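One structure, as C-alpha cells, below. Some questions next.
A single protein chain has been omitted from the complex, and every remaining protein chain is retained in its original position.
Now for subunit A:
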Amino acid sequence: MSDKLTVSMTINGHTYTADCEPRLTLADFIRHGCGLTGTHLGCEQGVCGACTIIVDGRTVRACLVLAVQADGSTITTVEGLARGDELNPLQEAFWANHGLQCGFCTPGMLMSATEFLKANPEPTAEEVRECLSGNLCRCTGYDSIVKSVLDAAQKLRA
C-alpha cells in the first residue's frame, strides 16, 4: 500500500500537521483530519462546488486537490469567514436575503463569492450568475443567492 506522507498547512490561521495517504483528498483532510466540517462534499468530481475553499488566495475544488499537494499552503474555509459569532458582510447578506434554504451548497457559494467580490466590487447580476455557475443549489434558491451577493457587494462598497 501507499506510504503515508507528512503534510502541514495553515487553515484559518491554525497550523495542522498530519500523516496521510497520497490518495486522501484535501476535502477529506479538512473534514476528517482537521474536524472542519463546514466544507461540504457533494459530487466528488468537481461539478457541484460545495467543497470550494480558498488556497493561497484562489478558490479551488477541495475534492480535486490531494492533501499532499497542499503541503505548505495557506487555506481559508467557510469557518474562517466569521469573526467569532459575528457574521461577515457576505454571510450577513445571505442571511438577510434568504440566500440559503438547506444550506448544503452555502459554504461553496460563500467561498466563490468571496474571491469574486474581491476582484469585482461592483458586479452585475449577470456576472454574479456566471461566477456562481460552478456552484449547484438544489433548493432552487439562485435568485436569492444572486440577490445576497449583490447586496453584500453594495454593503462592502459603502
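By definition in this document, a residue touches a chain if its C-beta (ideal position, glycine included) is under 8 Å from a C-beta of that chain, and two chains touch if they have at least 3 such contacts; residues count from 1.
Keep this in mind: contacts and distances are computed from a predicted model.
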Taking the list "Molybdopterin dehydrogenase", "PTS system N-acetylgalactosamine-specific IIC component", "DNA-directed RNA polymerase sigma-70 factor" or "Cytochrome c oxidase subunit 1", the UniProt entry for the undisplayed chain gives the protein name "Molybdopterin dehydrogenase"
Given A:11, A:36 or A:60, the correct residue touching the omitted chain is A:60
Residue list for subunit A contacting the dropped chain reads 1-3, 5, 21-23, 25, 28, 44-46, 49, 52, 58-61, 63-66, 68-69, 112, 115-116, 130-131, 133-134
